[in-house]
Each structure stands twice: as structure tokens, then as C-alpha cells.
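Here it is: the structure, laid out below.
One chain of protein is taken out of this complex; the other chains stay put.
Up next, chain A:
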Amino acid sequence: MMRYLKSVAFYAVVVVIVVVSVFPFYYAIITSFKTGTALFSIDYLPTSFDLSNYRGVLDSPNFIRSVLNSVLIAGATVGFAMFLAVTASYALARVRFRGRALLLMSILAVSMFPQIAVLAGLFELVRFLGIYNTPWAMIMSYTIFTLPFTVWVLTTFMRDLPLEIEEAAIIDGATPWDIVSKVFLPLMWPALVTTGLLAFIGAWNEFLFALTFTASESQRTVPVAIAMLSGSSEFEMPWGTLMAASVLVTVPLIILVLIFQRKIVAGLTAGGVKG
């Protein structure tokens, strides 16, 4: 009897965890299918299935534009970070030199920077380079968190690869560049995919820089577009449209995260950094 009660209590806790985790997203979905006065009746179960909010969002050129901006910015910034990080993490993980620990520590310190601390300086830099209100401002500034993160995670990954594979290549007379490109790179695909995905999510979600370095609606990224979406007054928030837009930009992320969940958990624990 006691055993039975215990397992009922355990499953009750499990149900609470799942419901709390999933409910807000579920509620956003059922809200996104409501229009007009239906929005203002509180329902726990789906009551209508009206796609006009989605049509409204997808017909708005600025929303599509902001999705494209976000894809371009996150893609470019992650590609750039990976390009620099692969060789750098090889040096940090496999070559012994003086000051290596200090260097690793500084790289980790950069990833802990409060973004606000560089905002004024970056603003000046962005203005100086003439890239204010263009995607380049974000591509450049996001490097501040994508690069240390990718270097750190790839370094921990490369450190754990066995010595032997490298030794064989050295005996064959391979240069360090050959070792990185021909020996390590093929082994690193899984780690690259995970790290890239986590960095991509980080760049996709970033708000402070995107808010500060854009001025016109067509240059906004997805988070800024969603934050700025509003009606003519606070009391006329277009909740239905807002929830439809939120669901649209979140579903791809959730699918990706669920597909890669095991790898993501491993990447997060290796990096110990919030994605």
C-alpha cells in the first residue's frame, strides 16, 4: 500500500513538471487560433481553429524580413565563429605552450562579460564602421559570445580525443594544418553540429545588441520584431497575432532541440554556458 502511494506521488510530481513546462507554449498555441472576442474568453482547451492570425503574420512583409535577417545574422555569426574556433581550439587543446591556462581562462571570462559593458564601445565602433542599422552590426557584435563559447566547447571536446590518432599523423610527416583539416575535422562533425546549433540559438535569441543597433523596421531581428509588435495603445495589444508570430519562430527551435536533445545536453554540460 505504502509502495503504491509512493509511486502515485512520484508520478504526480512528474505530471506537474511536464504540465508546468509545456502549458505556456500550449496556451500560446490555442490563443494563436483565436480571433476577435474569442481572445477574451479564457479557455483551457482549444475552442476555435482560425488561421487568420497566421495569415496576418505571414502576409506582413516586415515579419518575413525579420526572420530572414535573423537567419542571415545567426548563420553568418556562427559560421565565422566556427571557422576561427576550429584551429584555435586545436592549439588550445593539443599543443602545450606557456600561458595556455591563462588564455583559456580569459576566453571563458569574455563569455561571462555583461553585454552592457561593451555596448557603448560597440556603439561607437558600429557607427565608425558605418554599419549601424545593417545586419553587419549584429554579425560583428554577436562574435563576442559565439566565439568564446565555440572555442571553449570545441577545446573540451578535442582534449578528450585519444593521442594516438595524432601521433600516427605526425609520424607520417603531417603538418599541424593537415592534422586539423584531415584528422580532426572529420572526427569533429558531431561536436561541430551541436556547438553550432547552441551558438545559433544564442544568436537567434539575442536582444540587447539587436535592439540598440537597428533603427528601421526592416532591419529588425525576430526578437526585436516580436518585442516591438504592438497595437495603437497598451490596451489594444494584438495578442492573437503576437502568439501566432511567437509560435512560428519557436516551433523550428523546439523541433531542432528535440531532435538533438542528447547532444545538446552533452554540449551544455561541457560548456557550462547558457546557450
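Assume contacts are C-beta pairs under 8 Å (C-beta built on N, C-alpha and C of every residue); 3 or more make two chains touch, one makes a residue touch a chain; residues count from 1.
FYI, contacts and distances are computed from a predicted model.
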Exercise. Per UniProt, what's the omitted chain called: "Xanthine dehydrogenase family protein molybdopterin-binding subunit", "4Fe-4S dicluster domain-containing protein", "aminomethyltransferase" or "Carbohydrate ABC transporter membrane protein 1, CUT1 family"?
Worked result: "Carbohydrate ABC transporter membrane protein 1, CUT1 family"
Problem set entry | Contact with the hidden chain (one of A:L51, A:L68 or A:I170) | A:I170
Seminar exercise, completed: Given A:S60, A:Q115 or A:N133, the residue that touches the chain left out of view is A:Q115
Exercise. Among A:F33, A:F63 or A:Y90, which residue is in contact with the omitted chain in the full complex?
Worked result: A:Y90
Problem set entry | Residue, one of A:L147, A:V183 or A:A199, that touches the chain absent here | A:L147
Exercise. What is the set of chain A residues that contact the non-displayed chain in the whole complex?
Worked result: 10-11, 13-14, 17-18, 20-22, 24-25, 27-28, 31, 39-40, 42, 44, 84-85, 87-88, 90-93, 95-97, 100-105, 107-110, 112-125, 127, 140-141, 143-144, 147-148, 151, 155, 159, 167, 170-171, 175-177, 180, 201, 204-205, 207-208, 211-212, 222-224, 226-227, 239, 242-243, 246, 249-250, 253-254, 256-258, 261, 264-265, 268-269, 272-275
